[in-house]
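Note that one protein chain of the assembly has been removed; the remaining protein chains are unaltered in position.
Should a chain be cited, it is by its letter among A and B, assigned in written order, with residues numbered from 1 in that chain.
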Amino acid sequence: MKKLLIFFIGVAVVLAGWNASRHNWYDREENELRMVYSGEVTTLNYLTAATANEISLAVNFVDSLVEYDRFGGIKPCLATEWNTSEDGTIWTFKIRKGVKWVTHEGKVYGKLVAQDFVDGLKYVLTSENNSRTANIVYSVIKNAKEYYNKEITDFNEIGIKALDEYTLQYTLNKPVPYFLSILNYLCFFPVKGQFLEEVGDRFGTDNRYILYNGPYVMINYEPHHRRVLEKNEYYWDKDNVYIQRITMTYNKEANVLAPEMFLRGEIDHVGIGTDIIHEWMNNPVKRNLIRPNRTNFFSYFFLFNFNPQFSEEYEPVNWLVAVNNRNFRKSIFHAMDRKSAMLTEEPYEPEKRLLNTITPRNFISAGKIDYTQLEPLSKFTNRDSFDEKLALTYKNKAIEELKGKVSFPVKILMPYNAASRQWANRVQVIEQQLEGVLGKDYIDIIIEPNPPTGFLERVRDSGKYALMELNWGADFADPETYTHPFRRDSTSSWIHMARGYEGENGYTIYENLVQRAADEVMDINKRYQLFAEAEAFLIEEAFVIPYSVGGGGYAASRINPFEISYSPFGAVSGRFKGLKLLKTPMSMDEYNLLYKQWERERSERLKGAEK
Amino acid sequence: MIRYISSRLIQSVITLFAVLTIVFMLMRLMPVEGYLGESYDKLDEIQREKIIENLGLKDPIHVQLKKFYKRVASGDLGVSIAYRPGVPVAEILKSKIPYSLGFGIASLSISIISGITLGIFMADSEGKILKRVGNIYIILINSIPAAIYYILIQFYITDIFKLPMLFYIDRPISWILPVLSLSLGTTATYALWMKRYMVDELNKDYVKLAMAKGLKRREVMKKHVFLNAFVPMIQYLPSSILFTISGSIYIESLYSIPGMGGLLVEAVQRQDNPLVEAIVLIYSSIGIIGMLAGDVLMAILDPRIKLGKREGRI
Partner (left out) sequence: MMNSGYSYWNSTIRAFMKNKVSLFFMALMAVFIVFIIIQPYLPNQKSPNVIYVDDTTGLQLINMPPGREFWFGTNSIGQDMWARIWSGTRTSLFIGIIVALWENAIGLIIGVIWGYVRRLENIITSIYNVINNLPRVIILILLAYTMKPGVLTMIFTMCITGWLDTARIVRNIVVIIRDREYNIASRILGTPAYRIIYRNILPYLVSVLVLKATLSIPAAIGYEVFLTYIGLGLPLSIPSLGNLINEGRGYITVPSLRYQLMIPAMVLSIITVSFYAIGNAFADASDPRNHF
C-alpha cells in the first residue's frame, strides 16, 4: 500500500514539474484584447435594455445615425447628412448607402435602409415588449406616447417616416435642440423588421438572435462564462477598427483575481480597485503598469428631504422645522469635507472626482466656455465648499433662529445601501467628520444600513431619509437632463415642498427657473445660461450638496482611453471601435501627457466650432 | 413496507405542492422595484405600470397560481423574466446543470475514495504518522473557512505550477484545481466518519474472536470490519448527491464555472420568479425523494426499525 502511494506522488511531482517548466500556457494571438468582466448582461436586446452593462456591449454590434468622436463632437455615422425645419420640429436624415446587416457567423443578411429605423421605433413603442427606454422616445417623438398607451393604433401617425429607401424623417412634438444626442440612445437604433418577425420572442436572447451592422460581431456567447467579439469584415468604417478580436471572460471575483491575472499575462486590461491600489503604487515595478481612469458623467450629490416620512424615533417633525431653515442647511453644506469622504474611494487625487455643481465638467459648453464656468455657476465650481469657519457662522445663526422651535441636537437620518462596501465606509467617515466639525450637540447623524432589495423604492421614494447621497446619469446632451431628478413628478426628490419658495403659477421658484430655460429652444447659449442660473439657485439655497462624478480609479491596461469615443452620456466607453492595442501597459506619465494633449486639441476644436 | 412507501410518495407530492405554492406567494411579497430592474430610476409611471402588467403580476394571486399550475402540469418550466429575459428556463438549466453535476460527481468520487481510504488508515493503529497527518488535515479543513482556502489554493497553486487561474472548457488542465478544491472538505468528512465506524467495529467482540482464532489482521479488516463499517456510510449519499447538483457557489464564482452554484441566490435577488420556481421544483423533488430513500435505506439496513404501523402494538 505504502509503495503504491509513493509511486503516485512521484508521478504527480514529475507531471507538475514538466508543466511548470513551460512558460506561457496560454498563447495570445496578435491583435487580440483579453479582458475579465464581472457584470453579466441579461439580454442583447438593445431595444429594451437600459443598464450600463447592456449598453456598453450593444454599441459594439449596432451603429446609429450619429456617433461621437473622441473629443465629444457629433459625427455622421449611419446618417451622412441631416437638416432641420425652420421651427426645429422636423429632422430629415440621409442614410448611408451600402451598409450591410450580418449574422453572428459573419454572413450577410441584408442591407440597411431607412425603414429599419422605423421598425426599431415601432418595436420600442409596442408596450408588450417592455422597453425600458420607451419614455425617452415618447418624450420627443410626435404621437409616440399615444401609440404606447394604445390611444392611437396606426403606427403611420407616429412622427417617424421612411420617405424613401435612404431618407428618414422624424417629427417631434416640440423643438428639441439636443435631438441629435438623443439619437445615440439605444431606443433609436435600427433593426431589420423581417428578422424580428423570423425570430419573434427570441430576439436578443443571445448572439444568434440579433443582426450586426456595427464594428464587431459576437461570434461566441456563453453567459456567465465567456464572450468573443470579432471584427466585422463588412463594417462600413472597418478601416477604423484596429483590434481584431476581443475575448472577455466572466468572473464574479474579478476585482480580486483579475489584477493577478494581468500580472501573469493572462489579460490585457484590468481595473485596479481601492483595496489594492496602495500596494501597486508602492511597488516600483507595478507602479509603472498603472494609469488613471477617466471620470464619467454620473453626478453624485446629497439631497435634503423636505417630506420626512420616517419613524418617530428619528424625530421627523423636528427635522422638518430644521431643514426649512436656510442657515441650518448652509451650515451642513459648508461643514462637509467632501475630500475626506472621497478618500475612501480615491486615495490618490481625490480632487479629480469632486464636483461642485450638479452638472459635471466637460459635459457641455456654451461656445468655448464650459457650462460649469458660466456665471453664476463659476463661483461654486472654482471654490471648495468645505469651510469650517463659514459652517460655524451659519451654525450660530441657525441656532439663534431655531431656538425654542427645535430641539438640539437635530437627528439626521442618513440611510445607505448596506450591499455597497464603499458606501458603508463613506457614510461612517461623513458621519464622524460632520459631527466633528459641527458638534454632537448640534446634529446627531444616524447612519442606517438598508438591504439592497427595493432600496430606492422603500427609502428614497417614500421619503424615509433626512439627508442622503443620490446620483443621476445624463440621458442626452443638454443641461435639462440634470434637472430631472428634482422634478416634482419624479419620486426622487421632495424639494418642491420646501417652505418659502413658492413662485408663480403654483410652482416653486426653482421650477419656474427651469421652465424658463427649457422654453428657450432657439438661442442655445442663452438656454445654457438660464439653466446655469437655475442650477446656481439650487446650490445657493443649499437644497443639494454636490459631491462627485463617477468613474475614476486606476487601471493596468493596454488600451488608450483617449482613443475611445467621448460621449457626454451613455456607456459608450464600452465601444471598441478606434482602439488600438498598446505594446506595453500605459504608465502614469504617458497618461498625463496624452491628457494634456487631448485637452488642447479639444479646446481648439471648440473654438473652431464657434466659428 | 410497500404500503408505507406508497403513502410516503403521496405525501411527497402534497409536500411538493405546498412548497411550490409557498415559494410562489413569498416571491410576490418582494418589492415592485425589483421587477423593474436596475433602470428603475429612468422609468416613468406609465412604463412601470405596463411592465408589471405584462409580467402578469397585476392579476389577483389565485389567478396567477392557476396559470402557474396549468403551465407546470404541461411540463413547461416557463420563460425567464430577469436573469435572461426571453430565454426558456429549461434552456438555462440545461446549460448549467451539466457543469455542476460533472464537477460534483468528479469531486464526490475523489472524496469518497480518498476519504474512506484515509479513514481506514487512521483507524488502523499501526500507522501513527498517517493518523497524525490525517487528524491535522481534518482539523485544518474544518477550521479554516472554505471561502479562504479556496482562494488561497487558486492563487498559490496556479502560480507554482503555472496553471490557468480560471476554468476553460477546452483546456482540461484547468479542470483539476476546482475539482480537487471541491473535494477537500467532503474528504475530511468521510474520513472522520469512516474512522469512527471502523473504530466502533474494531472494538466489537467478533473481531477479538476472529483474531484470537488466529486470522491475520489484514484479513479481518478486509473481510469483516470494512464492510460493516461501510454500510452506515450509505446514509450520507442522498444529501451528497443533492450537493453535487446545486454546485458550490464559491468554487464556481472563483473559477468562472457557469454552473448552478449561486443561481438560486441570484434568481431570488433579481426576482426572476419563473426561474426561482423551476429551481425550487427541481431541488425540492430531489430533496424529498432523497429523504424518502434515506429512510427506506435505513429500514432495510437495520431490521430492528419498523416503519409504519407496527404489529403487536399495545
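Here is the rule we use: contacts are C-beta pairs under 8 Å (C-beta built on N, C-alpha and C of every residue); 3 or more make two chains touch, one makes a residue touch a chain.
Quick caveat: nothing in here was measured; it's all calculated off a predicted structure.
Engineer: Can you tell me which of B:Ile5, B:Met30 or B:Leu202 touches the chain that was removed from the display?
Structural biologist: Missing-chain contact among the listed residues: B:Met30.
Engineer: Kindly state which of the options A:Thr103, A:Asn288 or A:Ser340 is in contact with the chain not pictured.
Structural biologist: Only one of A:Thr103, A:Asn288 or A:Ser340 touches the chain omitted from view, namely A:Ser340.
Engineer: Check each of A:Ile90, A:Val199, A:Val429 or A:Leu582 against the chain that is not shown and name the one that touches it.
Structural biologist: With A:Ile90, A:Val199, A:Val429 or A:Leu582 as choices, the missing chain is touched by A:Val429.
Engineer: Touching the absent chain in the whole complex: find that residue among A:Thr84, A:Thr453 or A:Ser587.
Structural biologist: A:Thr453
Engineer: Using the touch rule from the top, list residues of chain A that touch the missing partner.
Structural biologist: 255-256, 259-260, 273-276, 278-279, 282, 337, 340, 343-344, 347, 418-419, 421, 424-425, 428-429, 432, 447-454
Engineer: List the residues of chain B that touch the chain left out of this view.
Structural biologist: 11-12, 14-16, 18-19, 22-23, 26-27, 29-31, 139, 142-145, 147-148, 151-152, 155, 203, 249-250, 262, 264-265, 268-269, 276, 279-280, 283-284, 287-288, 291, 298, 302, 304-306, 310, 314
One rule holds for everything that comes next: only the chains that are shown with their structure count from here on.
Engineer: What is the distance in Å between the mean C-alpha positions of chain A and chain B?
Structural biologist: Chain centroid spacing, chain A to chain B, equals 40 Å.
Engineer: Given the complex with chain A, which residues does chain B contribute to the contact?
Structural biologist: For this pair, the touching residues of chain B are 30-34, 37-44, 46-47, 50-51, 54-55, 79, 82-87, 151, 154-155, 159-166, 169, 173, 253-254, 256-258, 262, 269.
Engineer: Any idea which chain A residues touch chain B in the complex?
Structural biologist: Within the complex, chain A contacts chain B at residues 16, 19-20, 22-23, 25-26, 42-43, 45, 48, 50-51, 127-128, 130, 132-136, 145, 148-149, 201-206, 222-226, 249-253, 256-257, 260-261, 264, 266, 452-458, 472, 475, 492.
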